[in-house]
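A protein chain is absent from this complex, but the other protein chains hold their places.
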Amino acid sequence: MRSGLALLAWIGVGVALIALPHGLSFSQQEILVFLTINVLLVASYRMLTLTGEWSLGHVVIMGVGAYASALYSKHFGVFVPAAMLLGAMTAALIAMGLSYPLFRMKGFYFLIGSFAAGEIIRLLWKRFREPFGGVKGITGIPPVPDVNLGIWDFVFFDPISYYYFVLAVVSFCLWLMWRIERSPVGLTFHAVHWQDKLAEAAGVNARAYRTLAFVIASGFAGLAGALQAHYIGAVNPTSFDIEQMVFVLTWAIVGGTATFYGPILGCIVLTVLNEIVLRGLGFEQTRPLIYGLLLILSVLFLPKGLESLVGRVLPRRATSRTRAIIGAEEKA
Amino acid sequence: MTIPLLEVDRLTMRFGGLTAVDGLSFAVGHGMIHGLIGPNGAGKTTTFNLISGFYRPSSGEIRLRGEKLSGLRMHEVARRGVVRTFQHSTLFAELSVLENALIGTHIRFRPNIFAAIAGWDAEDRRGARARAEEALDFFGLLTLADVRAGDLAHGHQRALGMAVALAADPDVILLDEPFTGMNPEETGRMMTLMRKLRDSGVTILLVEHDMQAIMGLCDRITCMSFGKLLAEGDPGEIRGNPAVIEAYLGGSRDVA
Partner (left out) sequence: MIDLIAQTGLNALYAAAYLSLVAVGLVLIFGVMGIVNFAHGELFMLGAYVVVALYAGGQVPYLAVVAIGLAFVGVVGLLMEWTMFRPLRDNPLGGLVASIGFLMILQALVSMGFGVRMAHVPPFTQDVIAFSDRVRLPVQRLIVIGAAVVLLGALWLFLKRTRFGWALRASAQDREAAALQGISINQTARIAMFIGAALAGVAGALTAPLISVNPHMGHSVIVAAFIVIIVGGVGSLEGAVIAAVAYAFIHTIVTTFWDGVIADIVGLSLMLLVLIVKPTGLFGTADRA
C-alpha cells in the first residue's frame, strides 16, 4: 500500500523533471543542466563527509575528471561517453593516490592538506601547456554525439537534450549512492565517522573505509566534471578554483549533511535563489556576497541546515535506515 | 603443557624516557575471567592498549594461541579474535542500539559494496541481524533495539559496549575498567553478565584499579606495579600477598 503510493510519487517526480525544461527560457534551461550536474557534485561531496573528514579539494577532483575526459576524447579520439567514464575512473584513481598522504591527517589538517593537494594539481594545469593548455585550458572538447532514439532526437548542443542525458546519468548515480549508504557499507561509514576507534575495535579497517568513501565520492565528482566539460566544450584551471569549492561547501552546509537529500536541497534552493530571484532583480553580481552571508547565517542560526526544517515538518522514520541495512525492507 | 590462549611475553613499552611497561610477562588461560590490577600508574591501561593493538610495543610479544599478535593494528587484532571495549560509555551514540550491534558483526559479515548495490547480500544482512540480535538478547537489550544508543541509561550503555564486542564472536574480550562509575547494584548485575559470558566460552581479561571490586569475580589475577609484574595467582593468593598490599598502600598514599 505504502510502496504503491511511493511508486506513484516517484513517477510524479519523474514526469515533472522531464516536463520541467519545456516551461523554461533558453538560459534557464542551461542553468538547469548545470544545476543537475551540481546536484551530483554536492551529493558526492556528502558521501566524502560521511566518514567525518571535510575536503577542500573536491572541486579540483571534479576538474581531474573534466580534464581527463576532455583529453581522452580530444587527443585519443575516445568515444565521448566512454571518455566520461574513463575520466571518472581517473579522478577516482588520483583520489586513491592522494588518500595515502591525506588520511594521515585529521580535521583542520586534512582540510588544509586536501586544499594543498588540490592547489598543486590546479597549478600543474596552469603551468603545463602540454597537455593541459595552461591558463587558457582546453577548448574544442568534442560534444556527446547526437543520437535519434525515435521518440526524441537527441542533439546534445541543445540544453533540453543534454539535460535529459544528464538527468538520466545523475539519477542513476544518486541511486547508486543511495544504495551504498543504505547498506552495511554505509553503516560502517557512519561508524567510522562517529567513533573510529570503537569501529576499529570491532574489526573495521577505518582507514580503508575512509579511502573507499573518498574514492567513490571522487569518481562521482569526476563524472560530474566530465559531464560539464563536454557540454561547455572547454575547461580551464579557474573553473575549479577555491571559490567554486566554497560554493559546494555552502550548498552542503546550508542544506545540512545529516541526510542524503540535505546537500541536494541546499544546492537547489541556493541555485534557484541566485539564478531566478537575484538575476530577476538584477542582483546576480552579488552572488558571492549572498553566499558568504548565507554561509555565516546558517552556521550561526541553522547549524543543522535546511534539512532540519524539513525534518520538523515530515514525521521521522527513525528505523527505516536500520530496516534497509538488515535487508528487512519490503521490495517496492 | 598446552599453549595458553593469550600470552604476554617480556612486553616493554617506552614513551620517550618513561618506561610504562617493563618486561611484563603473564598468560591468560582459556575460559577464565582474568583480572589485571595495580595501583594508579602501574601501566595497566598501557598493557591493555598494547594487547588490543592501540599501541605497538617497544619490545616483547603478545601471542594468541602461539601466534604473534603484537605489531598488528587494532582492527587486525580484532579479526584474530581479541576484541576490546572502551572506558566509560564509548558507543556510536547517534546510531540505534541494533545498528551498534550490527557494527559488531563486521568481522563475520564483511560488507561488500558491489553486492550491497546489486542487493545480492540479503542473506548476509539477515545473518548479521540475527547475530546482532543474539548479542543484544544475551545482555537483555533486545527490547531496546530501536533506541538511539546515546539515549540509553548508563548501565545499558555499558552492556551495549559489551554486546558490540560479543557480536564479533571473539575468543577474548578485553574490558577496560568496566565498573567505573557504577553503583553497587549495577556492579552486581554487570558481574552476573560477565560470568554468563565466561560460561558461554568467552575468555575475559579485565583491567581494574579497585582490587576489592573484582576479588569475587576473577578466576585469576595479575598484579602490576611500576610497569612490572608484582604477583600472580588466584584471588586468595593475591589478597594475602604482602607485596601487593604494600603497593596498594603506597599507591593510595599518593592518591590520597
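As written, the chains take the letters A and B, and residue 1 is the first residue of each chain.
Everything below uses one rule, namely that a residue touches a chain if its C-beta (ideal position, glycine included) is under 8 Å from a C-beta of that chain, and two chains touch if they have at least 3 such contacts.
A quick note: this is a predicted structure, and the numbers were derived from the prediction, not measured.
> Which of A:Ala82, A:Ala258 or A:Val299 sits in contact with the chain that's absent?
Missing-chain contact among the listed residues: A:Val299.
> Can you work out which residue in A:Ile11, A:Ala258, A:Ile276 or A:Leu289 touches the chain that's missing from view?
Answering carefully, the residue with contact to the hidden chain is A:Leu289.
> In the full complex, which bits of chain A touch the chain not displayed? Write them out.
54, 101, 104-109, 111-113, 115-117, 119-120, 123-124, 126-127, 195-197, 242-243, 246, 249-250, 253, 285-286, 288-289, 291-296, 299-300, 303
Methods note: only the chains that are shown with their structure count from here on.
> How many angstrom lie between the CA centroids of chain A and chain B, rounded to a whole number?
42
> State the interface residues of chain A toward chain B in the complex, per the touch definition above.
Answer in residue numbers: 176, 179-180, 183-188, 190-191, 194-195, 197-206, 212, 216, 318-319, 321-322, 325-328.
> Would you pull the chain B residues touching chain A in the complex into a rising list?
52, 54, 73-75, 78-79, 83-86, 90-96, 98-99, 102-104, 106-107, 109, 111-113, 116-117, 119, 121-122, 124-126, 128-129, 146, 148, 164-165, 167-168
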